[in-house]
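Shown here: the complex without one of its protein chains, the others still in place.
Each chain carries a letter (A and B) given by its place in the written order, and its residues are counted from 1.
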Amino acid sequence: MPKKVISGNYAAAYAAKHARVEVVAAYPITPQTSIIEKIAEFIANGEVENLEYVPVESEHSAMAACIGASATGARTFTATSAQGLALMHEMLHWAAGARLPVVMVNVNRAMAPPWSVWDDQTDSLAQRDTGWLQFYAENNQEVYDGVLMAFKIGEHEKVNLPVMIIESAFILSHTYDVVDMLEQEEVDEFLPPRKPLYSLTDFDNPFSIGALGTPADYYEFRYKIAKAMEEAKKIIKEVGKEFGEKFGRDYSQMIELYKTDDADIVFMGMGSLMGTVKEAVEILRSEGYKVGAAKVRWFRPFPREELYELAKSVQGIAVLDRNFSFGQEGILFNEAKGVLYNTGAKPIMKNYIVGLGGRDLTVNDVRKIANNMKKIIEKGELDKEIDWYHLKR
Amino acid sequence: MELPADVKKRLTLPAEEHFYAGHTACQGCGAALGLRYVLKVYGNKTIFTIPACCSTIIAGPWPYSAFNAPLFHTAFETTGAVIGGIEAALKAKGYKVKGEDGIMVVGWAGDGGTADIGLQALSGFLERGHDGLYIMYDNEAYMNTGIQRSSSTPYGAWTTNTPGGKKHFLERKPKKKVIDIVIAHKPAYAATASVAYPEDFMRKLKKAKTIKGPSFIQLFAPCPTGWRAPTDKTIELARLAVQTAYFPLFEYENGKYKINMPSPSKEPKSLEDFIKLQGRFKYMTKEDIQVLQEWVLSEWEELKKKAEIFG
Partner (left out) sequence: MAESPFKADIEKVQKEYGEKMTPGAIVYIPGSSVVNKTGGWRVFMPKFDKDKCIRCFMCYTLCPEPAIYLDEESYPVFDYEYCKGCGICANECPTKAIEMVRETK
């Protein structure tokens, strides 16, 4: 297919179409809405076959309907943002617990109040314990590729878990950029029809799903999800590698490393802000800074091993969190620091809280952060651990 | 296993059992009996969805199931949405839904899961016109959590959160008429039914399978445990509820009402026996009983008028 200049939301919609999704149940919310509008348009124009669109009355019902459809064997897709994602929360647990590979695009948007429709990762990170895989896209291309890979990974017989593909409000969702889409035949070959673990249509051997688990059994069911999540790391790498070999864009690394080989300081973060950071790394390097970037693509499962490998070779990691866990710290920082605690790798780590509610992070900001990190490394001690970097003083 | 021919002839319900013994319903459970009828009529080519309610437990904890049919356990408020999703998936995958040899999609939820927390999803299911059946088994309180009032609990009833102490704190709101809310959506088919009248219930189930579009049945299913009634009175109570017009049986189809029972031309029985058999009504004063009786009769008059005008 030719390259197309489209928004991140349209990239998501095209990917769902190319994945031949069978059921879409969704509810409007800014800035997600243009995903489902586009899918409705595909149906209206007769561009898709065998796709049922359920215009539900809430996000909670959207996820419930997706769960019902997925348990009936259908390839199922939905999309939401912020408040809608929070409303779904209960059913996110349900999708994972019932082992249903629903794929959802969440457009990162700040939680209210105050009302905000702009970029912020706290909505999706608040869902980290639900048993969903989470992939943070840097650009529209990654939204498209991510959705296609999500079906293949989630539906894998060793995984059977739902997958969330996450893009930034407006910065990706409504910004037009070049997306290199695949031919339908290429997608069909990469992503064959779903073979469900079980289906409610198996009348010869009728299953009951999601029954009560007593204390004698519940524990083992949780362990099974934990194991599947661990297994998913392997599958993510396999599928990411296959994607690279077939289509030239490699996703075999759960953390994308950018010029980290000889870097003393690494900026670590997720999502679209890492585009700015990479740009800044280029500029700073030309100014003599030995810096690199580590983009965490998959937050769940968390790439512990890859982080450890990176941490062994750098002096300082500046973790840029476009999110915050009140009463604690940035969520990526918290996780990354926790991973390294029991290892020999102990670079200096500092948490910069940036971009909440859509505030811009500029190249100049990254330079300031680099200078601050440099000073800390020279001194050998942190000035403070959590830095509300943009705060109006 | 094969029944003799003369027995088959006289038996008014299908001989096959798809609801298995060993389930954990309380003694004399109306809901369990209702499930047995539904499974008898629809057989195993039926996809059930059950939210949090007594039937979650009745159906069985892992690894047990009393069902010989596919069953999806779901969250409390989601029945309408889940059966909508199942139906959409069946359509997308080209399965035949309903009709003689088609798949039946059934949601089976209690009154709390329907009248209260699940009302929004039910409305969505009806309004979008999904080709399935939603059965609300009505035992008039949250029984699985230990007998708390729902909006379907009648005036004057004791429950554990309307306990009837010195200040006489009993349920003070009349029973919510979920069936009227359902009919406001103008569904393909809506009906009330009772476990005391299995032939009537099973006829309605069969009808729901032939009609295209969303159907709804509100099934009156006494709960001896929660109603503080003897376990052998389940059917008697359900029968009295119909005979007193406390829970009249009727159908709504194509904009028309049809009353099945009790007879609209006769005076319904007094509520006295119905109330007397149940410990949950023991705190009611004479005045309370009068309030409930008047409510029953005024609702009954309203229904009769509807049947007259839209008959």
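To be clear about the criterion, a residue touches a chain if its C-beta (ideal position, glycine included) is under 8 Å from a C-beta of that chain, and two chains touch if they have at least 3 such contacts.
Quick caveat, the model's predicted, so the values are computed rather than measured.
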Given A:R99, A:R194 or A:K350, the residue that touches the chain left out of view is A:R99
Only one of A:S7, A:S61 or A:S208 touches the unshown chain, namely A:S208
Touching the unshown chain, chain B contributes residues 1-4, 6-7, 10-13, 15, 17, 19-25, 27-30, 32-33, 36, 44, 60, 62-69, 198, 224, 230-236
Touching the unshown chain, chain A contributes residues 97-100, 160, 197-198, 205-211, 213, 217, 220-221, 224-225, 228
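As a working rule, only the chains that are shown with their structure count from here on.
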Between chain A and chain B, the Cα-mean centres are separated in Å by 43
Touching chain A in the complex, chain B uses residues 44-45, 47, 49, 56-57, 59-65, 67-75, 77-78, 80-86, 88-95, 103, 120-121, 123-124, 127-128
Seen from chain A, its contact residues with chain B in the complex are 22-23, 25, 50-52, 54-58, 60-62, 64-74, 76, 90-91, 94, 98, 200-203, 206-214, 217
